[in-house]
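Here the complex is missing a single protein chain, while all its other protein chains stay put.
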Amino acid sequence: MSDLKLAYWPGCVSRGFTPELHGSMAQVAERLGIELVTLDRANCCGAGVIAEHNTELADTLNARTFALAQSTGLAMMNICSTCQGAQSECQQRLDADSAYRAHINEALAEEGLEYAKDKPGFENKNFLWVLVEDYGLDQLKAKVTRPVAGLRVGPFYGCYIIRPRHRIGYEDHPERDLYLERVIETLGGEVVEYDGARKCCGFPVITMNRETSLRQAGTHIGDALDAGADCLVTPCPLCHLNLDMQQPEAEKITGRELGLAVLHLPQLVGLALGFEPADLGMGKHIASTEWVEARLAGGVPV
Amino acid sequence: MPDYTLKVRRYQPESGEGAYWQEFKVDLDPDLSVLDGLLQVRDREDGSLVVRCSCRAAICGSCGMKINGRSTLGCKTQIAEAHEQANRRNGGTEPIVVEPMANMPVIKDLVTDMESTHWTKIRRVTPWLLPEGDPPEREYVVPPESMIDITQSMACIQCGACVSSCLSLEVDPEFIGPAALAKAYRFVGDPRDAEARGRLYDLAQDPHGIYDCTHCFSCVDACPKDVAPMDQIMRLRRIAGDDHDIDDVNNGRRHESAFTKIIEKKGTLDESLLLQESYAQGVKGKLIPTPGAIKGLVGSLPTAVRGLRTGKMRSLAKLIPGVHEKLPGDAQEHVQRIYTHAEEHREELNLYISGEEELEPEPDEAETPTPEAAIEPEPDEEGGR
Partner (left out) sequence: MPRHDVLVIGAGLAGQRAALAAAEEGVSVGIVSKVHPVRSHSNAAQGGINAALQEGDSWESHAFDTVKGSDYLGDQDAIEIMCREAPEEILHLEHLGVTFHRNDEGRLGTRAFGGASQARTYYVADITGQAIMHVLYEQLMKHSELISRYEEYFTTGLVLDDDGNCAGAVMRNVSDGTMELFEAENVILATGGNGQVWQPTTNALICTGDGIAMAYRVGAPLMDMEMIQYHPTTLAKKGFLITEGARGEGALLLNAKGERFMETYAPNKMELASRDVVSRAEQTEINEGRGFPDGTVALDITVVPRKRIHEALREIVLVGRDFAGVDITREPIRIKPGNHYAMGGVKTDVNGATSIPGLYAAGEAACVSVHGGNRLGANSLLDTLIFGRRAGQHSATRAKQIEAGRPSSAALADEERRIAELIGRDRGKGRRASEVRKELGEAMDQHVAVFRDAEGIKTALETVKRLQEESRSAYIDDLGAVFNQDVLGAIELGFMLDCAECSCVAALHRTESRGAQYRTDFPERNDEEWLKHIDLTRDSDGPEISYSPVTITQWQPMERTY
């Protein structure tokens, strides 16, 4: 039994357009023995968009989330690359300057909150990082009851969890940009190498330059298909929106038939832990996951 | 000296052949650079291997290239580091992969055509100062921080690494791109320039301008001089939308202000409301939606309907803008107070100017001489040599 207990920030999208992510995370955490204390009062990370408007506002909003997490005495976990990136960016500014931090904390005082720099035990990590660094791949492997053997999985990280290099913590964890491959292998899957694994899904400009956005999504999906992928897996629900929900639109832009399942990271873990696709909300996806299910059931020749 | 293998993407246009890979062994101290390795090949083995290079010290910007898939400078990448990087996944025998920069045509070997890609875009942003009227008799008096701030963009050496790494350019060759937009910030952020608004309007309205950046940080990682082009693009957006109130046809500003307002009202993101507000603030508010906005809204409908069909959006309610719940209890009020506080100050902490505290503890001796104080009076012209 794991003794991991974490303050949990599910983000907005996992409770909005990708409810299957939130649902599968809850089930997977329970089966892994990770106790999650949901930060239900916490607010949106701003996704870099609020910072575009006013960096102080973005910093204060995230300082509030950190402070809520710190008040539990636990480390914090998110399940979204974009949350990870936007929050780390704010945290860097908050940690860089004590006068600035004091100014930001003024705005939190009324709620009885304070963000403290370097508070022992406090960290903000994506589920992917928690899985590899804190839970451990050995322990994960031990929990696997139904290896996703034969499943050819293309990793798709999402920009914010691997860039910019100076903010990702590579000094202490130099292999953070290889974790998805590690997890796929641990779960029994086969890693598919393709061009798009560390590229941008295009989501941030979907409302501003639809063509650029969908061409990115469509190109990466096409590359993964060409490399023989059965599905993609991503730790970012925003990537999921562009790769899965917009996939039919990406087909139109790229003029190519696609049809590649895109799994949330907890879903892939959940499959290996023995959950059924339906338990994990895979039926809610736009790009059909039938192929994945058939592959796992041994119905498709490898 | 250790041996390293360089696997170089070569192209010799006069041979009539296409591009091909060639491996070279070099023996080099580990702290020398990939460029040093290429120069060793050129000097000892094959003088026809071409690579632009000059200073070898990351200041002239000639040797932009891709090393193990990353856009960078050849002179700035230590060969031992590159070797380690090439072998992170597959053990110790993989060669260091060297390619010409991406997003530009290749002329020969590692030499690319930067004129048609990079420099054309630089000229696109009117890359010179446009002050108002005649210059003052002495210097322009400006805040010292403003000069440090734009010196970050001025530090750009036009090497093209960011252009090569840009994921928007990869799908939209017309994107003005990270280098040119960072250059644009250098003028927008310069208090001596009188045309900031005109520049911003131009770059906001262009479909390949500031709102065509996908915020992927590739350029930030690629830049060898810490220019952080994407950060400058985000600041252009902030200044265009919020300081100059430029309502662009690309819905960039609307998207940003809709997002910001929704969080103020709801605390977390209501995606349906975001779609509606980004594309067509006029539906509920007083603005009249632009034709582009209506087109965008209509364009997003099939996606929404598909989501409804699979049950992705759990209920019809999810699709109705505004149904999304607020934060529990008094949490939403506290979020709103944060808005009041932050919108009043709008402090922009610029780490390029201020540095990071924990990296900057002052040395123990408080009595370090200031530059001026370090000057001694001129000694008399006597005494020994």
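Note that the chains take the letters A and B in the order they are written out, and that residue 1 is the start of every chain.
The working rule: contacts are C-beta pairs under 8 Å (C-beta built on N, C-alpha and C of every residue); 3 or more make two chains touch, one makes a residue touch a chain.
Every value quoted in this text rests on a predicted model; they were computed, and no experiment measured them.
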Next item on the list: Using the contact definition given at the top, list the shown chains touched by the missing chain.
Entry: B
Margin query: Given that one chain is not shown, which residue among B:Lys7, B:Arg42, B:Lys295 or B:Lys326 touches it?
Written below: B:Arg42
Notebook entry, point to check: Among B:Val98, B:Ile157 or B:Leu327, which one is in touch with the chain left out?
Noted result: B:Ile157
Item checked: Positions on subunit B contacted by the hidden chain, ascending -> 12-14, 29, 31-32, 42-44, 46-48, 50, 52-62, 76, 78, 107-109, 111, 114-115, 122-123, 127-129, 131, 135, 138-144, 147-148, 150-151, 154-158, 187, 190, 192-193, 225-226, 355, 359-363, 365, 368-369, 371-372, 374-379, 381-385
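Methods note: only the chains that are shown with their structure count from here on.
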Next item on the list: State, to the nearest whole Å, the distance from the C-alpha centre of subunit A to the C-alpha centre of subunit B.
Entry: 23
Checklist line | In the complex with subunit A, residue positions of subunit B that touch it | finding: 88-89, 167-168, 170-172, 175, 207, 211-218, 220-221, 228, 234, 237-238, 241-242, 250-252, 255-257, 259-260, 263, 267-271, 275, 278-279, 296, 299-300, 302-303, 306-307, 310-314, 318, 324, 327-329, 331, 334-335, 337-339, 341-343, 345-349, 351, 354-358
Checklist line | subunit B partner contacts - residues on subunit A that touch it in the complex | finding: 12-13, 15-20, 40-41, 43-44, 46-57, 59-61, 64, 85, 92-93, 95-98, 100, 103, 106-108, 110-111, 159-160, 163-165, 175, 178, 181, 199-200, 202-205, 207-213, 215-216, 219, 245-246, 248-249, 283-286
